[in-house]
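Of the protein chains in this complex, one is absent; all others appear in place.
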Amino acid sequence: MDASLSTASSDASAPTLRSRLARFFKSYLVRSLLQALFTVWLVLTVTFVLIRLMPGNPVEVFVDRLVSDQGITREEALAQAAAMFSVDFNAPIHEQYLQYLGNLVRGDLGVSISSTNTPVIEIIARFLPWTLFSVGLGLLISFILGLLIGMLMAYWRNSIFDVAVSTLASFLSSIPNYLLPIILIYLIGVQWKLLPVARMRGTYDPRLTPGFSIEFIASVLLYAMLPVLTYVLSQVGHWALSMKNSTLSVMGEEYVNAAHARGLPQRRILVAYVGRNASLPLFTQLALSVGAVVGGAIIIELFFLYQGIGVRLFEAIGARDYPLMQGIFLMITLSTVLANLLADLLYSQLDPRVRLGTGK
Amino acid sequence: MTTATPSLPQARRFTLPRLGGIWSAIRRHPSGAIGLFGVTFFLLMAFVGPLIIPEPKVNVSARSQPPSAAFILGTDNQGKDIASQIVHGARPVITVALLTGILTTIVAITLGALAAFLGGLFDRVVNSAANFVLTIPYLVAMTVLASFIRLNSPITQALILTLWSWPVLMRTVRAQVLSLREREYVEAAVALNLGTPHIIFREILPNMASYIAISMILAMTSAIYAQIALITLGLVPLSDLNWGKMIFSARTTGAIYIADTVWFILAPVLAIALFQWSLVTLARSIEDVFNPRLRSGA
Partner (left out) sequence: MTHQPVLSIQNLHVEYTARRGKVKAVRDVSFDVFPGETVAVIGESGCGKTTLALALVRLLARSAKITGGKVLFQGGKYSAPIDVLRLNRRQLRAFRWRNCAMVFQSALNALNPVLKVSAQVQDTARAHGEHDAKQIEERALWLFQQVRLDPRRVYDAYPHELSGGMRQRVLLALGLLLDPQVVILDEPTTALDVLTQRTIIEVLKRLREEMGFALIFISHDLSMAAELAHRIVTMYAGNIVEIGQVNEVFYQPKHPYTLGLMRAVPNLSGQRTDLISIHGSPPDLIDPPHGCAFAPRCAYVQPICHQQAPPLEMRATDHASACHFWDQLPILREMPALQPKAID
């Protein structure tokens, strides 16, 4: 039946290859994918330019340091650097660029300078998941909580609840997210002494062995609690306020009134008519907020000494470990682009109007 | 003044409300008044405060003291008065924020207006660039950049910060220009062939003054956010005292775990939060006053 719909609307007699291709590229999924690929390529290229071509770029700095510290020749130093970055720096620049892209496709991000020649990809594989886990969990909780609170604020607008939450939310969202840990550590660890904050470092109790045991999972959750709480507190106010405004405008829509007129149960109207429509604009914001939360996360981890990728990034910066810095930056950015893509796809699933030409 | 310019349909110009109007605006928007008060307070503190309040001095006999009458926020681990550090640490932060706000506004308006007017390839390039910048976790990018670019002057800092803060305002300007362009007084100007710069600067921008003010304030908040992050991490080699540096030294000396010296780190955090809140509140109220339709949810 979908077919009859599409032919009726386009008035085309038979779908030619060109019209099929045009439809394929117009579909939301394909467009989002292409956009994401383009962003990734741009990130890779800009990074390459910064690392290799800018005056005072890291490769030059690294080579100069080797020459002056170890008294070796420039050629030897370049060879060492080449081993670290997995790129032959004596080759013409376009070949270096192709090598660099080729390495990335194969997952070769070079070798870490500071941690005794460990491949960068191994370090990232060990620490990035913890960051993604805590950031993802925090974002998910804050989003869901924000939607619920925002809807309640809209339903009870101008009540004490609404006014109190609005005020609190507007203040909470003015504190830079990476400074919240200071307040949390002070209140929870020092003032109320609820958690042994100073001892809770890392991602789980080091005495436990990782596995699917209840103790291990509990420990993982406990150790992730403060970072996650930080992400939730820094985001929830924003979501709640957006949801409130969005819900208020949807509640004035004719289809909500019409649903009441049809005698639909209150709960069904709240969820499928008000809630679903009101949350749509928030999903587009979700995509954008991923980058901001990940950015704050690298500092937040440092305050809690949560052993994610953020702590590694600082060690890398401190040790001038350029291959590791480059790898971490690329992988974080890649994760963000991916998360964006996911949010986009989720949005397209929720709003049929953006699913252009996705007829089966 | 009478010139031979053909008369255009009168544009709705941005005008400052009269004094009585200001008072009634304050009464109708009490939070805006609080925001304005907060912003003024911090600006005075940053630029006039250091002239009145003496510079904090090392005082070994009064190290790590809790708040008292002599030191209302206590002292740090070198015996320096925290309250006075807050006053003296404000100016560098606010200067960079102001610079970034101005730079962002200039860049965003230029790109946004041109993108809307020229359209075509230029529009597409600017838009992709904005999308690109918005996708990248910019704090991560900036920390990496800061590790090999020297950010020691306020101007370089502002430039780097602007690199990440222009897209949001650019999009707003572009959308606004696109919609304003359809209005009759702009159409009239186009018909009279008055030239793109004339149309942008004489006909369109004056109608967007409130948007621009709001966006500049918001650019300041994001500049403060990123700037303090870099300083807190010790990535900006600043010798001046500032709020971020206070947080950095408090963090590295573990001040946060000791109840008595907690103000060493809490005071700059709260100062930043209050300043940010004042800015945001002020921006929201400007929006309320000048574009009431936008927020009424109708």
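Chains here go by letter, A and B, matching the order in which they are written, and residues are numbered from 1 within each.
Methods note: a contact is a pair of C-beta atoms (placed from the backbone, for glycine too) under 8 Å apart; a residue touches a chain by one contact, two chains touch by 3 or more.
Since the structure is predicted, the reported quantities are computational estimates derived from the model, not experimental observations.
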### Shown chains touched by the chain that is not drawn here
A
## Note on the structure
Across A:Leu42, A:Leu264 or A:Ala319, the one contacting the chain not displayed is A:Leu264
### Message
Touching the hidden chain in the complete assembly: which of A:Val49, A:Leu168, A:Ala272 or A:Leu288 does that?
### Response
A:Ala272
## Note on the structure
Given A:Leu29, A:Ala79 or A:Leu350, the correct residue touching the omitted chain is A:Leu350
### Query
Which residue numbers on subunit A touch the omitted chain?
1-2, 4-5, 8, 253-255, 257-265, 268, 272-273, 276-277, 280, 350-353
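In this text, only the chains that are shown with their structure count from here on.
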### Message
For subunit A versus subunit B, what separation do you get between their C-alpha means, in angstrom?
### Response
25
### Query
So in the complex, which bits of subunit B are touching subunit A?
128, 131-132, 134-141, 143-145, 147-149, 221, 224-225, 228-229, 232-233, 235, 247, 251, 256-259, 262, 265-266, 269, 272-274, 276-277, 279-281, 295, 297-298
### Task
Would you pull the subunit A residues touching subunit B in the complex into a rising list?
35, 38-39, 42-43, 50, 56-58, 61, 170-171, 173-176, 178-179, 182-183, 185-186, 189-191, 197-198, 245, 248-249, 252, 288, 290-292, 294-296, 298-299, 302-303, 313-314, 317, 320, 325-326, 329, 332-333, 336-337, 340
